[in-house]
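A quick write-up on the structure given underneath.
All protein chains of the complex are present and in place, except for one that has been dropped.
The block that comes next holds chain A.
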């Protein structure tokens, strides 16, 4: 443990430190496993680990040596098998992107990246369509009265994506019921999917 704490003097203050960590364990910093590691640590600020957070993370992983740490991080994606855990992680992922004090929404670009990192393995097709919609779809809705121009999304909308992927079959959109309190962006996404299918 002492060994790792010594090493972490280098690591814990800055993004550069994290990059070094990533190099050490041979995992890309955009890899989902780094994000999972942050979640385990309950890291509050993106790009930084505090001493307590670091300690928490190591304890969770049961790693006290570098090789152990490397191995633990490599296997982190298995942590998400349980649905409750995944949902918690999923929400955390969004929160992690809120960098400013009173920030409540995350820009579209980051959302798309996050979707790719977090959900693509489980819902590859759906994620591709949603990302396409978020980036391109807004152009189609100029005539509709309610503004559909999304530049940033909030936690509620983020959460609705995962739920939507889990509960709705993309091949069976006729049964989608917009009075079921889905978020408006999901309602519009479904409209866009239906239009797309027709053409």
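Here is the rule we go by: a contact is a pair of C-beta atoms (placed from the backbone, for glycine too) under 8 Å apart; a residue touches a chain by one contact, two chains touch by 3 or more; residues count from 1.
Here, contacts and distances are computed from a predicted model.
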Name under which UniProt lists the unshown chain, selected from "CIB3 protein", "Cullin family profile domain-containing protein", "Proteasome subunit beta" or "Isocitrate dehydrogenase [NAD] subunit, mitochondrial": "Cullin family profile domain-containing protein"
Sole residue of A:16, A:77, A:109 or A:156 that reaches the chain not shown, by the stated touch rule: A:156
Among A:65, A:128 or A:180, the residue in touch with the chain that has been omitted: A:180
In chain A, positions touching the absent partner: 104-105, 145-146, 154-157, 159-160, 163, 179-184, 187
